[in-house]
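One protein chain omitted, others in place.
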Amino acid sequence: MKLALGLWIMGVVYAVFYMVPPVEGLGDLVRIAFFHIPVAWVSVLAFLLSAGWSLQYLRTRDIRYDLKSSAAASLGLLFCLLATISGAVFAKLTWGAYWNWDPRQTTIFILLLIYGAYLVLRTSILDKEERAKISAVYALLSFLTVPFLVFIIPRFYFSLHPEPVINSAGKLEMDAIVLYVLLAAVGACTALFWQCFSYIVQNKQESA
Amino acid sequence: MAMGKNLSVQLLDVRKKIGTRVLFEKLNIVVNPGECLAITGPNGSGKSTLLKIIAGLGQPTTGAVQVWYNGKQLDLEERRACLGLISPEIILYTDLTGSENILFFTRLRGLRCSQDQIEEYCKTVGLAIYKDQLVHTYSTGMRQRLKFALMLAMQPVLWLLDEPSSNLDADGKMLVAQIISNGLAQKATVIIATNEPWEAEYADCKIELV
Partner (left out) sequence: MPTAKSSLFNGIWAIFIKDGLCEFRTRYAVSALFMFALISLASISMSIGIVSLPVELTAALLWVILFFCAMAGLSRVFVQEQESGTIVALQIYGSGQAVLFGKLLFNVIVLLSLTLLVIPLFIIFLNVDIYRWPIFIVILIMGDIGIAAASTITAAMVAKSQGKNALFTVLTFPILLPQFLGSISATTKILANIEPNASEIVFMAGYNVVLMIASSILFDYLWYD
């Protein structure tokens, strides 16, 4: 399983450097996107999973859901940091500034704040059940703000971020090869996340 | 509330583990209306913890506490709405007077309690002349008496008493004995956690923790 994942990731890396053509206007910089997009996707996915398991915990009071929720959040923070940094580097190289409060940057920054707050909250409560309960409530409460942020942020900041993969016309503006490599990269990144996640959960369950 | 006091408490295989230490396990008992359960045991044996679990302020590690009222099982919110708790962990507002404390808690629970009734309850516990003074001027014994006045005002069906006569003088202890036997006569369900042998004498059943 691990071997297959390793080979897959190596394959994706190879494809990114040798098979994807440089894009007009961005040149070789576009290769950062093959790291940035999957990592950003995983950090959002981890947030959803963490909130989902929090809900499960509150309903069942089974401490295993709390372990899962916290493991997803810790990994989510890591991926979120990677996404922020790779995004900032890309921004510096293409737009000339590391940070300019672009809507996407703002969103990922808020995600970073929420992850940070959630994890700090966890470290500051000693009792295990109390911690599980309170942090689950916080995860769900912060999850609630997301739809509102999607509404308010674009009104507040002007965007330079490239269009999403599928733009508003529903048309793919991408070479087939680029799309396949990107999908493979997203898959690899998600699988890597899942592998790390299972490892952490297993470790925690054994020590608990 | 006063009518049909028909509340029973059932412990089903209750077990509590804190850290690696098992406080108690395999507790099975039914306490019926008008009956008194005494929980005894040395310090640190988990008396207060068990009482809190019965009050719904904590969960057992495994097993369950069920509270039945007129044939219906109560959820946590309903359970709290019909119990009265006397415990060192109950602390009343020191910035309010004795009667304001009673007024606040009865209103909070949606009960009507007139000034006359409050005066009556304060008189019962011997606080009549102090009822309009701030609680932070009270001694610990007076605060314990105020907790009893508050419990009487709440008219609970389930009484949970943790060391009810702690900090009380001889007169106060007699008062507690009086209040408990009145409660039992009115078919309240009483659970006492205690180290005092005389308090355990009311008990129809006992749990001895080790």
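The chains carry the letters A and B, assigned in the order they are written, with residues numbered from 1 in each.
Keep this in mind: a contact is a pair of C-beta atoms (placed from the backbone, for glycine too) under 8 Å apart; a residue touches a chain by one contact, two chains touch by 3 or more.
Since the structure is predicted, the reported quantities are computational estimates derived from the model, not experimental observations.
Asker: Using the touch definition up top, pick the residue from B:D95, B:D116 or B:D171 that touches the left-out chain.
Answerer: Counting the whole complex, the residue in contact with the absent chain is B:D95.
Asker: From the list A:A51, A:A91 or A:I153, which touches the chain that is not on show?
Answerer: Among A:A51, A:A91 or A:I153, only A:I153 touches the chain that is not shown.
Asker: Please identify which residue in B:N32, B:S45, B:Q59 or B:Q133 touches the non-displayed chain.
Answerer: The missing chain is touched by B:Q59.
Asker: What is the set of chain B residues that contact the non-displayed chain in the whole complex?
Answerer: So the residues of chain B touching the missing chain come out as 1, 55-59, 69, 76-78, 80-83, 85, 87, 89-96, 100, 104-105, 107-111, 154.
Asker: If you put the missing chain back, which residues of chain A would it touch?
Answerer: 58, 110, 113-114, 116-117, 120-121, 124-127, 129-130, 133-134, 136-138, 140-142, 144-145, 148-149, 151-153, 155-156
Criterion: only the chains that are shown with their structure count from here on.
Asker: How many angstrom lie between the centres of chain A and chain B, each centre taken as the mean Cα position?
Answerer: Using C-alpha averages as centres, the distance is 51 Å.
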